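So the structure is just underneath, and the comments pick up after that.
Just one protein chain is left out here, and the rest sit where they should.
Moving on, here comes subunit A:
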């Protein structure tokens, strides 16, 4: 799984950080998403998929290949 984030779309809700803190963080000043791990370990995949689906801004994209 490969994760990409669109910082321009991100609204800073932080749902992704609540769901997968090992993969996502937020910038200190404006809370825009910071990607910590673009190829997360398999045990995190379910949480990352959920983060992508619940992101209010649709700012998290996943590609499942490799």
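Operating definition for what follows: contacts are C-beta pairs under 8 Å (C-beta built on N, C-alpha and C of every residue); 3 or more make two chains touch, one makes a residue touch a chain; residues count from 1.
Quick note on the criterion: contacts and distances are computed from a predicted model.
A.B. asks: For the chain that's not shown, choose its UniProt protein name out of "FAD-dependent oxidoreductase", "Sugar ABC transporter permease", "NADH dehydrogenase" or "Peptidase M48 domain-containing protein".
C.D. replies: "FAD-dependent oxidoreductase"
A.B. asks: Contact with the hidden chain only, please: which subunit A residues?
C.D. replies: Residues of subunit A in touch with the missing chain: 9, 11-15, 17-19, 26-28, 30-31, 49-50, 53-58.
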